[in-house]
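A single protein chain has been removed from this complex, and every other one stays in its place.
Then we have subunit A:
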Amino acid sequence: MADQKWLIDQLQKLSETSTHFKDRALYLATIKMVIEQQRRIDTAEGEIDGRTWNPSDW
């Protein structure tokens, strides 16, 4: 999660400091993609937990 915050912070800084419209657009789109990437990781981890904790195996 710390890596994720670092990643988004760096991309945010790049989007603010870049002077090229296309580059700024790419950095902002990357932030959106990274957030979605993390959401998918969280969802997959949650599903693995759910499937692993099968009450019939208790």
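Note that in this section a contact is a pair of C-beta atoms (placed from the backbone, for glycine too) under 8 Å apart; a residue touches a chain by one contact, two chains touch by 3 or more; residues count from 1.
In this section, contacts and distances are computed from a predicted model.
Enquirer: According to its UniProt entry, is the unseen chain "Xanthine dehydrogenase family protein subunit M", "Oxaloacetate decarboxylase", "Flavodoxin-like fold domain-containing protein" or "(2Fe-2S)-binding protein"?
Expert: "Flavodoxin-like fold domain-containing protein"
Enquirer: So which bits of subunit A touch the chain we can't see?
Expert: Subunit A touches the chain not shown through residues 3, 6-7, 10-11, 14, 21-26, 28-30, 32-34, 36-38, 40-41, 44-45, 47-48, 51-52.
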